[in-house]
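Yeah, one chain of the complex is gone here, protein chain that is, but the others are all in their spots.
What follows is chain A.
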Amino acid sequence: MRVVFKTSYDRDIDLHEHGRSRARIAVLLAIMIVLPFLVGDYYLAEATNTLIWALAGMGLMVAVGHTGQVSLGHAAFLAIGAYADSALMNTGLPFLVSFPLAGLVTGLFGALIAVPAVRMSGIYLAIATLAVFVIVEELVIMLEPITGGVGGIMAPSISILGLTFDRYAALDHFYWLCLAVVALVTWGYANLMRSPTGRSFLAVRDSEVSARALGINVTRTRALAFGLSSGVTGLAGALMGHYIGFFNYELFSIFISINLLLVVTIGGLGFIQGAFLGAILITAVPQLIAILRDNLVAVGVDLSGVPGLDTMIFSLILICFIIYEPTGLYGRWLKIRTWFEVFPLARRDMFRRQKSYLKTERMK
């Protein structure tokens, strides 16, 4: 087990406790940067998709994992982000302006909704956000001049300083763009969580009454968290629009909302890393199932006629996680790591006490 010898408070304030974890992040980032030279277009597109999902997952994680507000409406924020970005670009704004603006618009919309909605919690908030989703979906269809209605619109091609970031013409550039956005947001998110604002989010999640007694304005904190959450999700939506290219309201279905909840729950509620692990799982599983299907055909078993196989496997995974590992993939990883760190002194009941649920997971 590694014990860090701390000589100043800065060691606790820093993002990383020791150089080794800083190095690990650097190596990971380096691999991500050179990825376009290592893999073909197919896998690069998949990696881009995973990054976008991780971004949206981080957005939802702020609300669900760190502030305890369950949302079933985040697909709506993806949609608002995507349409806002395309609409702004169509007015002639460059991507560098329209993209942050799209996030801002979505964030403000989210915060606006949050003001009445945050008075609710648990299942009631989930239903309220679901209602918001339905409203936004209808609005998208009705606002045909901007959104193209049922027909949908083409996301304009991105170009920054004369360099094209088109998803089809220059996938590697688009990948780097997504990577840069994700890296920036992750950095900001990690900063947030080590600052007073992040702590107030956790306070509101774990005990509203004592948060109030400590001087935290619960309504404002929740609205801020929900606004940030929808803002980041809006950014992800904008990228998703460019990634898909041509999209209509069907891209942002209720299933996207549910998949996003899967990302944060399976990944590990309350961990930024969880959003990434969840995104990897959610984007990789359909591919794995497809590969499995092909291989089974080779040995003479044809499952292509079985409908709903993907959904069934997804559901099974979710159920298993909720029963056996409520802390998600990242929680499991922490346990595995601890097991190795204290080897051979790990005890079976070491984590028993920690199997307490976050307020998010309980029905209030």
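Going forward, contacts are C-beta pairs under 8 Å (C-beta built on N, C-alpha and C of every residue); 3 or more make two chains touch, one makes a residue touch a chain; residues count from 1.
Here, contacts and distances are computed from a predicted model.
Enquirer: Which of "ABC transporter ATP-binding protein", "Glycosyltransferase 2-like domain-containing protein", "Succinate dehydrogenase hydrophobic membrane anchor subunit" or "Glutathione synthase" is the UniProt protein name of the chain not shown?
Expert: Missing chain, per its UniProt entry: "ABC transporter ATP-binding protein".
Enquirer: Of the listed residues A:13, A:161 or A:345, which contacts the missing chain in the full complex?
Expert: Counting the whole complex, the residue in contact with the absent chain is A:13.
Enquirer: Sort through A:197, A:253 or A:273 and give me the one touching the missing partner chain.
Expert: Of the candidates A:197, A:253 or A:273, A:197 is in touch with the missing chain.
Enquirer: Could you pull out which residues of chain A are in touch with the chain that's been left out?
Expert: Output for chain A: 9-10, 12-13, 188-189, 191-192, 194-200, 202-203, 205-207, 209-218, 224, 228, 270, 353-354, 356, 358.
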